[in-house]
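Note that one protein chain is taken out, while the other chains of the complex remain in position.
Moving on to chain A:
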């Protein structure tokens, strides 16, 4: 069977308990919002295939329990991700304050380069809002991240934020491949020079099959 996609990326959702990570994910993967839901215990993931710039990308999105003590479990999966969505709740100041901790934890537990975005969820709830859009933009700016205000219940900016992160990961991946190809080119150039000195270069097939 032919592969249904060109790339597979792993994204991670991080943020305090109750900010709406699971609801965002459900809205995105199942186009659905349920006012009755249960807290996430442990870690879970969902998949979705997207089309970005004509490329079929399959994303595996890891949804994590927000309570601090679950981090001993969830942090083991940080390293597998290429992108992170940091989520806070615009009606909960504390969850906004904790973004700094989530960001520094990701720095601490990962070694790879990651694409990240910041999301303030529940933006439809203007009566209970405690964090302004401006504050969110500013914080995202200080980390060099892009910023979205979303609402899983009203379906605002949900697919936009997931798709944007996927796009960023795809671009970063292409850059990496280009760099790799670039260094491969220079390696091959160097190999050509070497070849002038030595007569055989067995690991370059196009040269060795001169029969």
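A few comments on the model shown:
As a convention for this text, a contact is a pair of C-beta atoms (placed from the backbone, for glycine too) under 8 Å apart; a residue touches a chain by one contact, two chains touch by 3 or more; residues count from 1.
As a convention for this text, contacts and distances are computed from a predicted model.
Per its UniProt entry, the chain excluded from the display bears the name "TBC1 domain family, member 10b", taken from "Proteasome subunit alpha type", "TBC1 domain family, member 10b", "Probable Synaptobrevin homolog 2" or "Mitochondrial import inner membrane translocase subunit". Touching the chain that is not shown, out of A:42, A:141 or A:182: A:42 (per the contact rule at the top).
Within chain A, the residues in touch with the undisplayed chain are 17-18, 36-39, 41-45, 47, 60, 65, 67, 69-70, 72-73, 76, 94.
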